[in-house]
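With one protein chain removed, the remaining protein chains of the complex are shown where they sit.
Our next item is chain A:
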Amino acid sequence: MRARELDKTRAHRAIGDRFIQTLRGFKTLRSLSLRHHLLPLALSILAAPLFAHAEEQVHLYNWSDYFAEDTLSDFESQTHIRPVLDVYDSNEVLEAKLFAGSSGYDLIFPTARPFAARHIKAGLYQPLDRSKLPGLDQIDPDIMKSLEGIDPGHAYLVPYMWGTTGLGVNLKKVKAALGEDAPMDTWGLIFDPDKASKLAGCGIALLDDATEVFAAALAYLGKDPNSLAKDDLAAAAELIKGAHPYIRYFHSSQYITDLANGDLCVAHGYSGDVLQAKERAEEAGKGVEVGYRIPREGAVLWTDVMAIPKDAPNPAGAHAFIAYLLDPKVIAKISDYVFYANPNLAATPLVDAKLREDPGIYPSSDVKVHLFVLTERNDRDMRALNRLWTRLKANR
């Protein structure tokens, strides 16, 4: 599950930009002379709705920063369908809009488990017309197989990107605190009080996500990471409680900036996000070295998928967009930009070698063995887990 929750900086930057654009708009309006420009302008604004239907639009709802810079403009020039993008920063926000109904979106990008799984159960999606999606046969059969359990016959979902949830590490600071050859690919950095107490000074952050944190704690304890058994949960809760004094904050996106700036030593985070932090740290050139590690005790492997809401106004446009994203050249460019692996086998050779050879993005097969997917839970168990999490965060 990749609840890349609340990537507020970006969303809010977008709000700020829009605000500035509006201000600029006012300024231009004022600098135009009224008689010569404003009247035709006003007329064209009034007339715009009359011609609006002539232009086909497709409304996309995706994670912030989850396309390449030219993904949308290229689609428009290829198909003459205008893509309108809204961004969200957590699966939960997307879900709330979907469940409320009439979201107005044609294509959404939820995380497969548990989100898309329960959307299918609740009947929120419409089936795909596979005849319009010829590129589907290039998708990695392993990943398709992993979705079979929640989407039998692949009626609703097309995988978009996948990644893992592991550890972002400030290499120099962790070495300084734990010694030159201390292993970094272990959840022990967070859950072993001996190590965590030494790292607390330079900062440890956990994701604010009950499922992810419990999966990590259970994996560290050598138990089934999806376990809901009372004893297992109690043991995991005890472990998290023990680590609580050493944890600076629980947040699902703040760590990107903080890792890049050297404000954190260890962050529990999503592969691509940590790698973005690494890139930013390199760009800043202040000597901060960030690394991404997949813990040897096991880590979550998640897949983000594409789906068309049942009440989508333009399902044909959504199909056109999925078909466009199934083009290996297009999706390879997006991977290069967002640092996540795409499931398109034909695209793998086109992805930048730097990413392809990065074990954090394309893990080796002996690391892959330790990865696991999250299983679906019923709502009652999920709520109990989330309430337990609220209590743990408040240290009660």
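Keep this in mind: a contact is a pair of C-beta atoms (placed from the backbone, for glycine too) under 8 Å apart; a residue touches a chain by one contact, two chains touch by 3 or more; residues count from 1.
As a convention for this text, contacts and distances are computed from a predicted model.
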Exercise. When you check the chain that is not on display against UniProt, which of "ABC-type transporter, integral membrane subunit", "Fe-S cluster assembly protein SufB", "Cytochrome oxidase subunit I profile domain-containing protein" or "Acyl-CoA dehydrogenase" does it turn out to be?
Worked result: "ABC-type transporter, integral membrane subunit"
Seminar exercise, completed: Cross-chain touch to the chain not pictured, restricted to A:72, A:345 or A:382, is A:382
Exercise. Among A:72, A:93, A:171 or A:345, which residue is in contact with the omitted chain in the full complex?
Worked result: A:93
Exercise. Where does chain A touch the missing chain, residue by residue?
Worked result: 6, 8-9, 12, 15-16, 19, 90, 92-93, 95-96, 98-101, 118, 121-124, 208, 210, 248-251, 261, 263, 379, 382-383, 386-387, 390-391, 393-396
